[in-house]
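Below you'll find the structure I mean.
Of the protein chains in this complex, one is absent; all others appear in place.
And then chain A:
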Amino acid sequence: MELPNQVRQRLANFSRTVFIDTNRTGPEFYGNPDNEIVSSLALQISLYFNIYFFPFWWVCNIIMLHLKYPILPDYYKFILVTVVILITLIEAIRLYLGYMGNLQEKVPELAGFWLLTLLLQSPLIFFLLFNEGLTIQPLERAVNIIFTFFLTFQIVVAFLALKKMANQLAARFHLQDFDHFDREKRKTHDSRFLSQHLEEFHPTAVE
């Protein structure tokens, strides 16, 4: 399953503006951008354990919602059901994007993951954690605190991984230009060399 092209374009543009160091002129510190792996181990560990943690978070929240549904005011009933459905859907997409982006070193996917975590999941979880009108139960507090830890850790680590990945991509792009020029130069140099020496070779071969 791939991201649709338009979304990829926009995320790639976004990554170019936010994550690449624009105060550097060229790839000064990247030794060999083709050999270096920029998948982040810490991010992968946290994603792996997040996948195992999410079903339990979901079960705990659904049970608590079921238990306190009769005593909630009407508007909170609607809000809470919507928030849980939203978090579930976003979490599925987010974890998939994070896995794909990190393991295959794809910048648009990882940028999508980072944006989803920062702009969508975090406010929703803070709402569940800090809004006292929801009659928050102790169990909910505990699992939401752990979920918040996961999210903050992923935000920080994904940002660092994205910077590294985007810079490596830029370095590879710049070095591609140099390879191109080298090849052009070698082609013209070789053709001149051959045309100069062809007359000398030809007589010796015949005799």
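We adopt the following convention: a residue touches a chain if its C-beta (ideal position, glycine included) is under 8 Å from a C-beta of that chain, and two chains touch if they have at least 3 such contacts; residues count from 1.
The criterion applied here is as follows: contacts and distances are computed from a predicted model.
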Chain not displayed: protein name in its UniProt record ("Actin-like ATPase domain-containing protein", "Transmembrane protein 107", "McKusick-Kaufman syndrome" or "Protein transport protein Sec24B") = "Transmembrane protein 107"
Given A:Leu86, A:Leu139, A:Leu160 or A:Leu194, the residue that touches the chain left out of view is A:Leu139
Could I get the residues of chain A that touch the absent chain, sorted low to high?
-> 45, 48-49, 52-53, 56, 138-139, 141-143, 145-146
